[in-house]
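Pasting a structure below so you can have a look.
The complex is shown incomplete by one protein chain, all other protein chains being positioned as in the whole.
Going by the order they are written in, the chains are A and B; count residues from 1 in each one.
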Amino acid sequence: MANTKTSAVTNTMPSLPGPRADSIGTGSRTTRILGVVLILGIGLWLFLAFGPSGPDIRIDGTSGQEIGQFDAFRLIYVHVPAAITAYLAFFVTAVGSAMVLIKRSVWWDLVAGASAEIGALSAALTLITGSIWGRPIWNTWWEWGDVRLLTMLVLFMLSIGYLAIRRLEGTAEERARRSAIVGLLLVVNVVIVNRSVEWWASQTIHQNSTIAEAAIDGLKAFTLFFSIVLGVGLYVWMMIHRFRLAWLERQFDRFGLDDALATRRAEATTVLDGRDPHGRDRVEGERP
Amino acid sequence: MLAEVLLIAGKDLRIEKRSKIALNQVAPFAILIVILFGFALNADRPALTTFTPGLYWVTILLASVLAVHRSVAVEAGEGAREGLLLTGIRPSSIFLGKAAALIAQILLVAVVLLGAVIIFYDARIDNGVLLVTSLIAAVLGVGAAGTLYGALLGAQRARETVLPILLLPVLAPVLIAATRAFGDAMGTVATDGWAWTSLLFSFAALYIALGIASHGVLMEEN
Partner (left out) sequence: MTHLGYLIAGWGTVFVACAIYAVSVIRRARRVAANVPAERARWMTGKDSDVIGET
């Protein structure tokens, strides 16, 4: 039964006997401890970002007027961690893809898939927060001249394509190999996109990095650093859960029907013993 | 090697010659998009002339997706792929042959479409050599990448929807570079068209290399 043609997992899940008493989800002591630490971290993050790190206000040398991004600068503490998490996540996907082809490892295949999904989310959040930040600072929702922005956009779209590839039908082996090849092809592609967009943008309009202009003092730098660490921490927490989900889905794909049959057989034995677990007479053909 | 490539390319082109899908369906589809852009931009001649390179290449990319579907569909039938592998022809030759046939078909559509934009958009050609060279370079890239991703998806039922979301972002650099090169050749943008053409050739070379390298694995997978 196991490992023949397997369907895409949960959305086509047939109705099966109710929850097992011994089922365990994706939580564990590790994730709970990490979760508590992260919640405390989020509290500190919010406090630092909206409190002592302060707005970006500088005095213009010639006119003596206040310039800068003011409180809009505080968006940096969500935008930059999201971007770094996205790059980290896609890097892990690329490594995972290579490892699938080298070692034919199931673990790396699931890690690559889980990481790509979180990467897609992070990339989307990077684009959204960047857009919201760009509106007051660049006076536009979308800056076509910014290389990093366009690269991130293409990266996001490619990750959507990769996730679509992962959901295609085929045996587990076919799907893993196919996704791994696409994963590696897309890495090459991202590099080309980045180069060509950079070239293209330099011939149209050049947008200086806003971060380089802003006065980042000690506490701002620390808050930014802390927010990046927190972003990576959230990524790790999310990865553990997402990986365990992928693992459960794989187990269900491989052994789900066998497990269900075993459960049914156990039930049938109970009924024959005269102890119907449902406490009523069953009509012929009715589902237990 | 070359004989094998020509054999595969000849097979696909013979099928095209008999079915005339590229000529009778893909090319009209491309012309239709060009006409729809005319309606969408309110038949504003100066605007259409200015944006001809971009509109032209967006149209080519959309039409290419159809051409790739067709190229894969030729082998999508029961056992066709296995039959092709059983001939003993090397996967890299199969890739090159299929890519060559696809490139020839897209070139055909591109030439027809060039006539259409000259008629409908008043496009004028300042630099014919640059135009033709960049056109060939871009179509090489589109054909190579299209063949590769097409083979990857194979006979999948979801191919129709997955191929565009995968292929179009992959071809984004081609769109950028080809639009710029055409802009120079048509005199609508001041830029170095030859530099962009070299980028197009690099993209094509890279995807041809990737296709040759990975086609063996892909052919056996799906």
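The rule we apply is simple: a residue touches a chain if its C-beta (ideal position, glycine included) is under 8 Å from a C-beta of that chain, and two chains touch if they have at least 3 such contacts.
These numbers come from a predicted model, not from an experiment.
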item	value
Which displayed chains the hidden chain touches across the whole complex	A
Absent-chain contact - pick from A:L48, A:L125 or A:L224	A:L125
Residue of A:R32, A:R58 or A:R104 touching the missing chain in the full complex	A:R104
Residue of A:L34, A:I160, A:V187 or A:L245 in touch with the missing chain, whole complex considered	A:L245
Where the unshown chain meets subunit A, residue by residue	2-3, 9-10, 13, 16-20, 22-27, 50, 55, 70-72, 74-75, 78-79, 82, 100, 104-107, 109-110, 121, 124-125, 128-129, 132-133, 135-136, 171-173, 176-177, 234, 238, 241-245, 247-249, 251-252, 254-256, 259-260
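Just so we're on the same page, only the chains that are shown with their structure count from here on.
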item	value
Inter-centroid spacing, subunit B versus subunit A (mean Cα positions, whole Å)	33
Residue ranges of subunit A touching subunit B (in the complex, touch as defined)	154, 157-158, 160-162, 164-165, 167-170, 174, 177-178, 181-182, 185-186, 188-189, 192-193, 195-197, 199-200, 203
Subunit B - residues contacting subunit A, complex	148, 152-153, 156-158, 161-162, 165-166, 168-170, 172-173, 176-177, 180, 191, 199, 203, 206, 210, 214, 217-218, 221-222
